[in-house]
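Here the complex is missing a single protein chain, while all its other protein chains stay put.
Chains: A, B and C, in written order; residue numbering restarts at 1 for each.
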Amino acid sequence: MKRTITTTLCLTALLALAPTAFMTPAQAADGLSLRMAVWTGNAKHLALLNGIADAYKAKHPEIGTITFDTIPYDNYTTTLTTQIAGGNAPDLAWILESAAPDFVGSGALLALDDTLSSTAGYDFADLSPSATALWRQDGKLFAYPFSTSPYAIFANLDIIAAAGQKSPADLIAAGSWNWQTVATEAAAVHAKSGKNGVEIRDFDYKDWTLLTTVWDGWAARPWSADGKTCTLDSSDMADAMAFLHKAIFKDGAIPGPGTSGDFFAGDTAFSITQISRASLLKDGAFKWDLVPLPAGPKGSYSVIGQAGIGVFKNGKHPQDAAAFLAFLSSPENSLKLAQFFPPPRLSQLNAETLGKTNPLLSKSQLEEVVVKGITTGKVSPSHTNNAQIAQQIRASLDAAWTPDADLPAVLSGACAKIGPLLAH
Amino acid sequence: MAQDHPLPSISPDVRRSWWTPARRDHFIGYLFILPQITGLVVFVLVPLALMAWYSLNEWNVLAGTFSFVGLGNYEKLATDPALPGVLWASACFSVGLVLFNLSLALLLAVLLNQKLAGTVVFRTIFFSPVVVSLVAWAIVWRFLLQQDGGINAVLRMLSIDGPNWLRGPNTAMVSVIVVQVVKNVGLNMVLFLAALQNVPQELYEAARVDGASRWTQFFRITVPLISPTVLLTSIITVAGSLQVFAQIAVLTEGGPGTSTTVLVYYLYQQAFQFHFFGYGASLAMLLLLIVGALTYLQWSLRKAWVYDND
Amino acid sequence: MASVSIASVNKSFGSHPVIKDVSVEIADGEFVILVGPSGCGKSTLLRIIAGLETINSGTLAIGDRRVNDVEPKDRDIAMVFQNYALYPHMTVAANMAFSLVQRGVAKAEVERHVHEAAAILEIEPLLSRYPKQLSGGQRQRVAMGRAIVRNPKVFLFDEPLSNLDAKLRVQMRGEIKALHHRLATTMIYVTHDQIEAMTMADRIVVLRDGKVEQIGSPLDLYDHPVNLFVAGFLGSNGMAFFRGNYRDGQFVSSDGLKLPFATRGDLEGRDVVCGVRPDDFILTDDGVDATVDVLEPTGSETQMLARWGSQKFTSLFRGRLTAPPGSSVRLGIAPGRAHVFDAESGLRLDGQPPCHA
Partner (left out) sequence: MIKSRSRLALALYALMAVLCIPFLFPTWWMITSSFKPVSEIFAFPPTLLPRQFVTDAYGRVFELQPFARQYFNSLYIAVAVTTGTLAFSSLAGYAFARIRFPGANLLFMLVLTGLLIPSEVTIVPLFQMFLDVGAVNTHWPLILVPMLGAPSALQTFIMRQFFSGLPHELEDAARIDGLGRFAIYHRIALPLAKPALAAVGIFTFLYSWNLYLEPIVFLSSPDKFTLPQALTQFVDAYGGPMWNIQLAAASLTAIPVLVVFVIAQKQFIEGLAYTGLKG
């Protein structure tokens, strides 16, 4: 009997003590610790970031540890929000461009202007205004726009040649590098070889924000510049969507929903994506070129993707975090990061500088695509309450992705859904 | 024979104290359940109470504001134009899943219960998806269900032009149900198989003598005798069907449109994606109510259709 | 070895009383059988003695020690269960040794006890087997062996033979009786089988609805059942009962037939039930005509189902009879073998007037 009680008591005690026993504190090292949320699990990325962090720690003995916490990309914003909800906001975090208005507008982030401009050698004015636009509110900068990456077209020259089509370079030289010709070529490729024509990479008929890379050629945006009115039912949008719909379901120029293929595996003629994907091209499996997005009916344009690094006010050490951010984004480190994440600094946005860190790309490719793209590009549309609006649009647009869709009805239906949310 | 074994000496007249054997037994009972109950209180009851409290508040996570709104979230719940569709999708999903799961499980169990050589191999195959990681399973099926995926490739061999399974509202729902059923039907199959093997063989012999057909035997003998198992598995399957999340997240993200947005997924969207924690909490309360009500219903209706040995 | 004293014991499960003010004194070395229909509380009473159930009031003593609040293991009893309750995951030897090992008895001594008990029961070849490898009878022996090993002051048996087939039951009955002789230990035995009770017990306790109906030696109970219940319960072929009343000292059945029961002047006008055991019927010309329904010869005996008026009964005769169904025979009752009970209270009316306590 005694043994019964003793054993049970032991088990219970173990249980009660367990929480204290396992709390091997992370801040065991001397000095304070900083935590930055990122979505990359890429070992090279992390090695680079850790290298910069080590250099910073060497100079700043008050910093004990700097950790980079990888949160899966799929649930990135969600998980970040859960951490914040739980009162465990990281000190710094990468923020997706789509979530920018929510984060900037919420007041959760620390204004960075004072720290950055007062850091010696930082050259705050060097940051490109077009790159920082998304991250400003009331004249203050709430996140540092790192990884400002333009969208461009990768072309598989082998496939195009095999289908007897002109190369993009020829088309550009001939002045006919526009969506109409691209669509025609792509359709021809698909018809002749069965390979895919143009892929809008990562657009799985869900993340419609990637369609901006096409829509902008028609000057079509889902909502007005002030974000208050839905413009999905505008005539520009109708034209852009009609183009896409025809290219997908009639011409076969764009792979339809649920068709898989991979440009980098050699299945596709053209791929719209960010230039950093160049790292996936290896071993000369096929001949390729990188060219700017083709012109649309409303002229030429470019689109950039972005992420920002923000400092959370509610983090444990906001000021120290901001100081670290200043170091991380200093001209010197910005250059190091440029091999993966194109910098927002005007002084570094030239083919020469970028060429050093992007050996795969030629000088003219960098000039035409990257430098021009970043300086003139617009970011994808975003909005406060982005997730809910994006979800409503996605659900509405689902009806558009069938061969016999009634596009005008779909688009006006989408506006009926998000109109109230935008006006809110 | 042997001498007496020494016994602990007890005074002949033990007075009846408060600490009776019965009380001591109670105490041991409490000790035994203490870890589990403590866990349930700490990890279930307290969080539930917190969720109930959140549902009475408006909570903006990013801005860090938290304010009491009384029944505001419940008013929103009552007037949410999306909710009827979500509940309908949940109902379709659960009904489809439970019917398909239980009937397939029963079919497989009956097949395996025939005394055929090699059924162990089939049993192993039917059960194997249960042990495959859910995320991997869903990822693979997403591939197979594509327009040019494996399913349609097979159909094309039979000269059938398959639909784009995950893009049509009805086919998406059917696909999600089928994927989920194939993954988990092995569990119910095994439980049914065990129940079938417990049905006394003489009953079938008696029924054959009485001239009952195989169908009559199945519906008049087998089904009633395994009905307690059917009840328990259906309770667990119904409760489980209302909690399905990862599969929907990987396969359809609630689409196309909102056709596969079931309640749990909607809750997840509202709370974690749109940051409406308060509203999400009220949806959680609704979910709890539905699960509880359904379970109670099944349990109280059991007398009507479950054969009871006792 | 010890006496067992049960004094005014009450037990209820919740608000439902199952043992109602039961008192039984069991002498040292006695073999007592608790008998009664199912649900009468006999098993509960046995479990109370074992300490497996607590009591609400009353006193229970084993030897001269009050054991109301003593744990089963400290009561120095051993119990044999209906389904044997052998530990399925232990060998026969381990099962038998378990309680001794539990008490910390030295290993060598444990082995000696186990072998002694195994020898008594002739189960030595089974010692290394597992219970599921044994037949019902073998399990029964092991269960007894497990009890013997403890060398307890009191043996408790809870319907130990009811899972065995008829032949084995008869054999085991004899062995248990022999065991009692050999060990001379107090044994308390529960059964619903009146033959077991009759053949084995020194004394029988008849229980009904949680109350003691009668305590006595088997023949005492057979010959002098205190009421209709005990009369009907004991005896292998069931007592034949006839309803009626006494008119002019003569028993008249409810059909108006004068039946051949002894004259009882003291019961004039009373509604009574008269009972006769089947083998107390006699064929006599002085008897009353009975209609034969069925004749069942077993060779050495003949059982006859017959009717007096509308009241059916069974009778039993040595030897052989011939009487076609529908014919009539004259039947009488062996002198002094009839039992008379009060129709209302069911109590025995034994010559002396019933006491109205």
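By our rule, a residue touches a chain if its C-beta (ideal position, glycine included) is under 8 Å from a C-beta of that chain, and two chains touch if they have at least 3 such contacts.
Values in this document were obtained by computation on a predicted structure and should not be read as measured data.
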Full-assembly contacts of the left-out chain, visible side only, are chains A, B, C
Touching the hidden chain, out of C:10, C:83 or C:199, is C:83
Had the left-out chain been drawn, it would touch chain B at residues 25-26, 28-30, 32-33, 35-48, 50-51, 54, 108, 111, 114, 116, 118-120, 122-137, 139-141, 143-144, 148-150, 153, 156, 178, 182, 186-187, 190-191, 193-195, 198, 226-229, 231-233, 236, 239, 242-243, 245-246, 264, 267-268, 271, 277, 284, 287-288, 291-292, 295
Against the hidden chain, chain A presents residues 1, 3-5, 7-8, 11, 15, 18-20, 22-23, 25-26, 35, 37, 39-43, 45-46, 67, 69-75, 79, 82-83, 85-88, 201-202, 260-262, 264-267, 273-274, 276-277, 279-280, 305, 340
Across the whole complex, the chain not displayed is touched by chain C residues 47, 50-52, 71-73, 77-79, 81-89, 98-99, 102-103, 146
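By our rule, only the chains that are shown with their structure count from here on.
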Averaging each chain's Cα atoms, the one nearest the global Cα mean turns out to be B
By number of contacting C-beta pairs, the most connected chains are A-B
Chain centres from averaged Cα atoms put chain B and chain C apart, in whole Å, by 52
Between chain A and chain C, the Cα-mean centres are separated in Å by 89
Multi-chain contacts in chain A, i.e. residues touching at least two other chains, fall at none
Multi-partner residues in chain B (2 or more other chains touched) are none
The chain A residues in contact with chain B across the complex are 1, 4-5, 8-9, 11-12, 15, 77-78, 81-82, 84-85, 102-103, 106-108, 205-206, 256-260, 314, 385, 387-388, 391, 394-396, 398-399, 401-402
The answer for chain B against chain A in the complex is residues 24, 28, 31-32, 34-35, 38, 59-64, 143, 145-149, 164-167, 253-258, 269, 272-275, 277
Chain C contacts chain B in the complex at 54, 64-66, 68-71, 74, 76, 100, 103, 105, 109, 112-113, 116, 150-151, 183
